[in-house]
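So that we are looking at the same thing, I have put the structure below in C-alpha cells.
A single protein chain has been omitted from the complex, and every remaining protein chain is retained in its original position.
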Amino acid sequence: MNIHYPGGPAVTPVKQITIVIDGEEVSVPEGSTILTACNAAGKDIPTLCYGDTLTPKNACRVCMVELKGSRVLVPSCSRKVQPDMVVMTDTDRVRHSRRLVLELLDSSVDLSTTPRIPEWKERYNVDSDRYGKRASESLTRDVHDPGEHHAGNGDVAATMCQPIKIDNDLYVRDYSKCILCYKCVDACGTQWQNSFAIQIAGRGFDSQISTEFAAELPESACVFCGNCVEVCPTGALSFKSEHDMRVAGTWDESQQTETTTVCTYCGVGCNLNLHVQDNQIVKVTSPHDHSVGHGNLCIKGRFGFQHVQNRKEDGGS
Amino acid sequence: MLVFWGSNAREAHPIFFHHALKAIHKGAKVYAVDPRRSKTAEWADSWLGLDVGTDVALAYGIGREIIHAGLTNKEFIANATSGFDDYIKKCEPWTLEVTSRETGVPAELIRQLAHDYAKAERAQICWTLGITEHHNGTDNVRSLCNLALLTGHVGRWGSGLVPLRGQNNVQGGGDMGAIPKNLPGFQDVGNAEHRAKFERLWNVTMPPKYGMTLSEMMHAMDEGHLTNLYIIGENPVQSDADSAAVGKRLENLDHIVVQDIFLTKTATYADVVLPSAAAWCESDGTFTNSERRIQLVRKALEPPGSAKDDIEIMRLIAERLGRGWPKQTAEQVWDELRAVSPKHYGMTYQLLKERGGLQWPFPDENGPESPFLHGRLWEKDPAKRGQLAPFGTPEHSLPVDKLDDEFPLRLTTGRRLTDYNTGVQSGGFNSPIRFGACVDLSPEDMAQLDVNEGEWVRISSRRGSVLAPVRKEPGLRPGLLFMACNFPDEVDVNALTIEANDPISGTAEFKATAVKIEKTNEVPTWERNLFAKLDREKQDLVPAK
Partner (left out) sequence: MDLKFSNAEPFADERDAVDRLLGAGDGGWHGGQRDEEDHRRAHSGHAARSQRHLVMEALHAVNDRVGWISPGALNYIGRRLSVAPADVYSVATFYALFSTNVRPKRIVHVCTDIACMARGSKEICAGLEKQLGPASATNGWKHSPCLGVCERAPAAMAVEAGDPPHEHLIGPATVDEIVLALNEGPAALAAEAPPVMAVPQAGQEGLMLLKRVGQVDPESIDDYLTTNGYAGLRRAFDMSPGEVISEVKESRLMGRGGAAFPAGVKWESTAKQPATPRYLVCNADESEPGTFKDRAILEGDPFALIESMTIAGYGIGAERGYIYLRGEYPRAYRMLRNAIEKARERGFLGADILGKGWSFELEIRRGAGAYICGEETAIFNSIEGYRGEPRSKPPFPFEAGLFGKPTVVNNVETLCNVPLIMQMGGAEYARIGTEGSTGPKLFCVSGNLVLPGVYEVPFGATLGDILKLAGGVPEGRKLQAVLLGGAAGGFVRADELDIPLTFEGARANNTTLGSGVVLAFDDTVDLPGILLRIARFFRDESCGQCVPCRVGTVRQEEALLRIAHNRHDAASKGRDVGILRDVGLAMKDSSICGLGQAAWNAVESAIDRLGVLRESR
C-alpha cells in the first residue's frame, strides 16, 4: 500500500507505459520489465535465471524477445518498458533463439528436475541429441585452468556432468544439473545473505559454482540458510530431505500439502512454507512476496523443524 | 545510520539483519557497541568495545558530547520531552575522558558516535539482550531512549528505538496480557474501566491486583508464599540464572504442572505433564513479531500421540474446574480479543491472511498500518502530542558480580546462529556449523593459560563450576570470556550466572558473571568433540572432489 508517512519516502502516482506486444497494446506501470508486460498480456514467456526476489542477471537468455529497432534480441526479464516499444514474442527469430538456448542447455545439463522443461522442449521443437553423445562424468571440473581446455575430436558433446556433492546433512549440490544462472551466488551475496560462501569459479564452459578452492561447505563461509536452494531453478541445489526421498523413490509432490506459518526461532517473524508428506515436514521454503523475509530464512528456520518430528508418540523426546 | 548496541543481530536475528544489510549497501553507516567484536560488529564502520555493564556510562558520555557540541534537537526537546534539565545535570560529569576511563572505549570513538548519531538524517538504535540482561537492564534501555529524545531520532520514518525480540512471540505474549499488570491489548489491571470491559465479556469479577514477575515468583517461592506452579512452554531449570537455586525451589513446591511439547528438564520436576501441540506447526493462532506485526500461524501437522492444542488444554482444564467453556477455534479466540482490544480491533483473520500480517495499532479495518510508534511527539498541536516523553536519569551501576582477585575474569553469555535458547528445539537437527558447548577465549588469554583449542578448562564462579573445551575467539579481549547458553545438558552455563534481577523487568544479569578459569585434565562424561564438523560421520558422505 502506498501510504505517505511524515518524513517517509514520497508517494508519487505511478505512470502507466503503453507498449505493443504481438500487435496488441498493453499498459504497465513505469519501471516494469517487458516480461511483466508480457505476463500482463497473457504471454507465456519461458524463464530460468529470472527470480522474483533477485536482480535479473540475464544469463540464461531463454526469455529473449524481438524488439523493433534493436539489432539483437533483448532479454524480457530485465529490459524496462519504454513508451511505444514494439515487442514480438513468437517470431521465427525468437523461436529459433529459444530453441537453441534450450538445446544448448539440454545437451549439456541434466534438466530432469527443472520444472516445465518437457513442455518447452515440445513447444520449441528441441532436438538436443543432434549435438552428439553426451560426455560422461568429469572429475576435474573443480580444477581451474582458464583459457585452456582439452578439445578432443568432437565425438562427444561436453556436459556439466560431475559427481554429486554431499558434504553435510542439510543440503546437496548436484552441479550436473546446474545451468550457471547465478541465482544462488546472488542470494548468497550482496542481494540477500551476504555470506559470500559461493561464487562462480573458472571461466566459460568450465565455470563452476564453487567455494574457495572447492572447499567442502562446512569448511566454507556457508551458514546453511538454504537461501540458495530456495532460488535454484533446476534442482541442482536441493534439501537433503528431498534428495534422500527422491533417491528412495518416495518423493511424491502430489501427496504433499504446503502450509504457511511463522518461524518459532526469534522475534523477526519469518514466514515458513511447510511442505508436508505423510505428516512429516519434508522441506521448508518461504514466501517470496512477504515483507519480512522475501523468501529468505536462516538455518534454524529452514532446517530447525526436525525437533517436532523427533518426538515419540508420548510427546517425549 | 544504525547503532547495534548489545545486539548481535547478524547471528541472533539473521533476517532482520538482511534488512540492515540493504541499508548498509545503500550507504548506511553502522556502529556496533558490544564488549565482543561480534559478527554484527564485523559489519560496523566502527566497533566500540566497552566493558560489560558500562552502557549507562557510555550513553551519558555520548549524551554530554551531543549537548556540548550543540547538536541536540532543541525544538523536539522543548515540544515533546520533559526532564531535560535534570538530564543535563546528570550528564555533566561524564566528559569524554571520564567516560572513556569507565567504559574502556577510546574517547575519539565516543565523540564520533555522538556526532554521527546526532547529525544523521535518520538513525536507529537496535538492542537486544546485551542491554536487557543486566541487573539494571531497564536503566540501560532508558539511557538509550535518552539519546533518541536528545536528537529527535524517535517517532519518525526511519528513525527510532528498536528492541529486537529474542523469542518468536514474546511481543505477542505482552499483546495478550502475559504481563503481570496488563490485560490483553495493554490494558491496565488496575484500571476499573479496562477491567469492567473484560468483566462484562467474561461475566466474572476480576481482582484489581497485579500479578508477579518471574523474579518475584522466585522470591515468593523462597518465602514460601508460592507453593503451586503451572509452567507453559518454559524451561526455567535450564534457562534461568543460577540454575541450582531454581531447581531447589521447584523441589520445594507442593505441586507443579508443566505443559510443553517436550519432556524438558523442568518437566522432570512436575507432578503433572501436559503434552501440547507445537504452536508453530501443529495448531492455528497468531504470533506477534518484533515490529508488532501480527501474523497467522497455521497447523501443518497432526500432533503426536495425546499432545493437544493449547487452547484445547485450557478448555479441558476449565471444564474440570467446572466452567463449561465452549470449543473454540483460534479465530474465535482472536475475535474475542478484538472485541476488547482497540489496538487489534481492525485485524480480522481475513485481513491478516491477505496482507501477510499487520502491525498494531490497527483499530480500523480500513487501516492504515502503523510502521512506527510515537509519531504523536511530532504533532504541531500540543493536544495531539499528548503526554511528554520523559528523560530518564538512571545511575551508572557496575555488574553485581564484582571482579576480584579470586574471580578476575568477566564471563558473558549469548546465543549462536545455529542454536536457540536451551537447545531443545534447535538440537533436533544436525547443524554443520554447530560448535557445541565451549568457552570462547581471546588469543591472549589462551596464551596466558597455555591452552590450545579443544583443550578442557574448568570455569568457576561464586555459585558453581563447569568444564568446557576452549575455542579461540579473536573478537574477545583479554579478561573477557564468552559462552553460548544453548547446551545446558553438556555445559550448564547457568550454574555460573548470577540471579541479580532488574527490579522492573525481572530479567537476570546473564551478561555479567565473575569467573576464574583453570587448565584441567578432567574430561566430563558427555565427551563431545569441540567442533561438530570434526566428528561428522563422513563414511556415508560422497567426497566433494
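Labels for the chains are A and B, by order of writing; each one numbers its residues from 1.
The rule is simple: contacts are C-beta pairs under 8 Å (C-beta built on N, C-alpha and C of every residue); 3 or more make two chains touch, one makes a residue touch a chain.
The shown structure was predicted, so the numbers you read here are calculated from the model rather than taken from an experiment.
In the full complex, the chain left out of view touches A, B.
Touching the missing chain, out of B:A12, B:I77, B:C91 or B:V105, is residue B:V105. The residue touching the chain not shown here, chosen from A:A197, A:V231 or A:V262, is A:A197. Among A:N39, A:T113, A:S138 or A:S207, only A:S207 touches the chain left out of the display.
The set of chain A residues touching the chain not shown comprises 56-62, 64, 72-73, 75, 78, 93, 96-97, 100-101, 104-105, 107-108, 130-132, 143-149, 151-155, 157-158, 179-180, 182, 194-207, 210-213, 215, 219-221.
With the whole complex as reference, residues 10, 24, 27, 29-30, 37, 39-49, 104-106, 109, 442-443, 474, 477-478 of chain B touch the missing chain.
Heads up, the rule we're going with is that only the chains that are shown with their structure count from here on.
The distance from the centre of chain A to the centre of chain B, each centre being the mean of the chain's C-alpha atoms, comes to 36 Å. Per the touch definition, chain A reaches chain B in the complex via residues 1, 3, 5-9, 139, 142, 163-170, 190, 192-194, 214-219, 222-225, 257, 259-271, 274, 276, 279-281, 287, 289-294, 296-301, 303-317.
Interface residues of chain B, counted against chain A in their complex, comprise 12-16, 18, 21, 25, 122, 156-159, 164-171, 261-263, 273, 275-276, 278-282, 287-291, 293, 295-302, 304-307, 356-357, 367-369, 371-372, 375, 378, 417-418, 420, 424-433, 533, 536, 541-545.
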